[in-house]
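Questions regarding the structure given below will be posed in turn.
All protein chains but one are shown in place.
Labels for the chains are A and B, by order of writing; each one numbers its residues from 1.
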Amino acid sequence: MTNLNFLFAAYTAIWVLLFVYVFLLSRRNRTVQKEIDELRQLLRRQNAS
Amino acid sequence: MLRKLADTVLPFLTFVAMTAAIFMVFVQVPTDKVQGIVQRIFYFHVPLAMMTFAAFGLVAIASGFFLWRGSRFWDRLAPSSAEVGMLFCTLVLITGPIWARPIWGTWWTWDARLTTTLILWLIYAAYLMLRTMSGTGDQGARYAAVLGIVGAIDIPIINRSVYWWRTIHPAVLITREGGSGLNDPSMRLTFEICMLAFLLLFGWLLWVCNESGRLRDAAEDLRQQVIEHEPQR
Partner (left out) sequence: MWALLRKDLQIEFRTKETLASLLMLGLLTLVILSFAFDPTSELRDEAAPGALWVAVIFAGVLGLNRSFLAERENDCLQGLLLCPVDRGTVYLSKSPGNCLFMMVAQLIIVPIFVFFFNLPATAALGGVFLALLLGVLGFAAVGTLFAAISVRTRAREVMLPLLLLPLVVPIFIGGVKVTARVLAGKPLAEVAQWLNLMGGFDFIFLVVGWLVFEYAVEE
C-alpha cells in the first residue's frame, strides 16, 4: 500500500529533523560548556597570580 | 532550583507524552474511512502547525518586551522561540504536502493556510538571518525584535489577503479539507494527546535552546572578565 509509504515518509521526516536538531543543540551546548570551563580556569589562574 | 526541575522533568514528561502519542496514533486510533491510513499524519501535522504559530507569537511578545525592557532574558527567549518555531514550521511544510499528495492528488496548493505558513517560514528565516548578520552586539537583537513584532502584526493580514486571493474566483476554489472533522471520540483523544505531546516537546526544545543562549552569554561574560583581568604588559 503506497499510502503506507507516505505515512512512513511523513513520520520519518519528523523524526529525522527533530533528531538532527537535538543533536546539533547538544553539540552546541557541549562546546560552550567546555569554553566556560576553560575560561573559569583561566580566570582562577589570573586571580592567583 | 527551577532549572534543575526543567532539565529533568521536562524531557521526561515529553518522552512519556510522545510515547503515548505514538501509541495512540499507530495502534489505538481507528483508521479514517475516507482518507485511509494517511490521515494519521494529521495527528502530528496539526499540533506542529499550532505550535509554530504559538512560537511566533512568543517571538513577538518577547521582542516587544525586549524593546521595552531591554533585559537579556527576552532577547534570549525570542531567538530561541524563533529557532524551535522554524524547525516546527519546516516540519509542517514537509508533512503537509506528504499528506496532500495522496489525498488531494497534488503536493502543493496555494490555499490560505499553507501559503501563510510558507510566508511565516520566510519571515522566520529572515528573522534568524537578521539576528546573526547584524553588526555589533545589541543592534542585531533590536533589529530582529522589530521584525518579530512587525511580522506578527502582518501575519493575520497576510492570511486574510491570501484567503481572499483564493476564494474570490469560484473557478479555482479549492475547499479546505475538513481536517477537524473528528467524529470518533478516540480520534479526538488521540489528537488531544498529540497536542499535549507537542506542547511539551516545544517547551523542552525551547528550554534547551534558551539554555544554550544563556550559556553563551555566560561565556561572553567570563571572556570579558578575563580580558579585564589581563595584567598590563
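Rule of thumb we're sticking to: a contact is a pair of C-beta atoms (placed from the backbone, for glycine too) under 8 Å apart; a residue touches a chain by one contact, two chains touch by 3 or more.
Everything numeric here is computed off the predicted structure, so don't read it as measured data.
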Since one chain is left out of the picture, which of the remaining chains does it touch in the full complex? B
Touch criterion as defined above, residue of B:48, B:114 or B:147 at the omitted chain: B:147
Per the whole complex, from B:6, B:22, B:37 or B:130 the residue touching the absent chain is B:130
Among B:13, B:50 or B:67, exactly one should touch the missing chain; which is it? B:67
Contact footprint on chain B, counting only the chain that is left out: 67, 119, 122-123, 125-126, 129-130, 133-135, 139-140, 142-143, 145-147, 149-151, 153-154, 157-158, 160-162, 164-165, 168
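Everything below uses one rule, namely that only the chains that are shown with their structure count from here on.
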Measure off the straight-line distance from the CA centroid of chain A to the CA centroid of chain B, and report it in whole Å. 18
Using the touch definition from the top, list the residues of chain B that touch chain A in their complex. 36-38, 40-41, 44-45, 48, 87, 90-91, 94-95, 98-99, 101-102, 201, 205, 208-209, 211-212, 215-216, 218-219, 222-223, 225-226, 229-231
Considering only the defined contacts, which chain A positions touch chain B in the complex? 1-4, 6-7, 9-11, 13-14, 17-18, 21-22, 25-26, 28-29, 32-33, 35-36, 39-40, 42-43, 46-47, 49
